[in-house]
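Here the complex is missing a single protein chain, while all its other protein chains stay put.
The block that comes next holds chain A.
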Amino acid sequence: MNVKFLTKIEELLGPFSAKLRKHPNLTFVVFGLLLCLVALLPHLGLMNFGTMSIIAYITIYAVTALGLNILLGFSGLISLGTAGFVGAGALGTAVFIEMGLPFELAVVLVLTISGSIGALIGLFSLKVEGIYLAIATLFVGEILRQIYTQVPIFGGNSIQIDGGIKLLGFIELSQIFKEQRSMLFVLLVIIMVLMMIAMNNIIKSKTGRALLAMSRSEHAAQAMGISLLKYRLTAFVLATLFATVGGIMYAMYFQTIPTTSWSLDLSLFIIAMVVVGGFKSIYGTFLGAFIIHGIPNLILKDLLGDISYIFSGVLIILVIIFYPNGFVYIWVDIKKGYSKLKKRLQKDVTTDGK
């Protein structure tokens, strides 16, 4: 490898990366397109459908964790009830569809209900801080979990969406058929990309700045006219909506929704994704979902079997030690390393010339 080779690559990618820098939302689209290719692989015999499902899980978790990042990364708030809202999205969609409502209406209803509960928690968060807020949200999640397992409309261990999801009243997509499963996967990726773009637009706007101002200095925020009530509500409503969308994605893809999976474990895993992947970073959140869910299930499990979780645990601890703001910030180090390498190669060239 020499310096000419590196500059050549830079020149080739130059116009492309300049365009992406100008339109940051385009990077999410490119990312989504690449991820969509996964939907083809099982049909070419290059991947099994189980692997595609694991990646589907990652997109669901990524969307959910994005919402939590609004709380943890931007607003300095916490919720231990995330799983409850993912469950609300998944189970709610299924229940409404089984009641005979069209898919779109089911989605709107579920989002409205979840969002309202989120708003209530936001109101409540004005009264309690820190560990007390954590405990309060823990119990919100716990209450929701109890409702899912005890209330008969959720019907025992799981709910099945019979006949699959019907989009716009005529596009039927069922998990049973392989082609349709791939279509559902693409749909999940599209939703994830849209949520990433929404997130990016929020955090680059007045709202994102207000959330940060609120968490970094309450007094300055208020003096600038930022209402704590409004932005705590905004933060919690957004976080619950993202989690609910994650649940809706689950219902769309898997179409059989267990009633017992929406417990504290899941909430903690989602928190880990934000912490490990990257506070305040959209790609970091995806990376976190990949590290926490993808690495043990996609890679380590085949190599190590059941003890893979121990290894992923160790990996996570290492990441936290070396990248306390999230593993995504390794990117900064890579860039630094790259320019160092280039400088060294350049020096070699000039000394060789002598």
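Quick note on the criterion: a contact is a pair of C-beta atoms (placed from the backbone, for glycine too) under 8 Å apart; a residue touches a chain by one contact, two chains touch by 3 or more; residues count from 1.
Definition applied: contacts and distances are computed from a predicted model.
Trainee: Could you check which of "Nitrous oxidase accessory protein", "Anti-sigma regulatory factor, serine/threonine protein kinase", "Alcohol dehydrogenase" or "Branched-chain amino acid ABC transporter ATPase" matches the UniProt name for the chain that's left out?
Mentor: Answer from the UniProt record of the missing subunit chain: "Branched-chain amino acid ABC transporter ATPase".
Trainee: Looking at A:L20, A:A134 or A:I202, which makes contact with the chain not pictured?
Mentor: A:I202
Trainee: Hey, which of A:A210, A:A243 or A:V319 is the one touching the hidden chain?
Mentor: Hidden-chain contact among the options goes to A:A210.
Trainee: Among A:T112, A:Q146, A:Q222 or A:T256, choose the residue that contacts the chain missing from this document, as touch is defined above.
Mentor: Considering all chains, including the one not shown, the answer is A:Q222.
Trainee: Which residues does chain A use to touch the chain missing from this display?
Mentor: 25, 198, 201-202, 205-207, 209-210, 212-213, 216-217, 219-228, 234, 280
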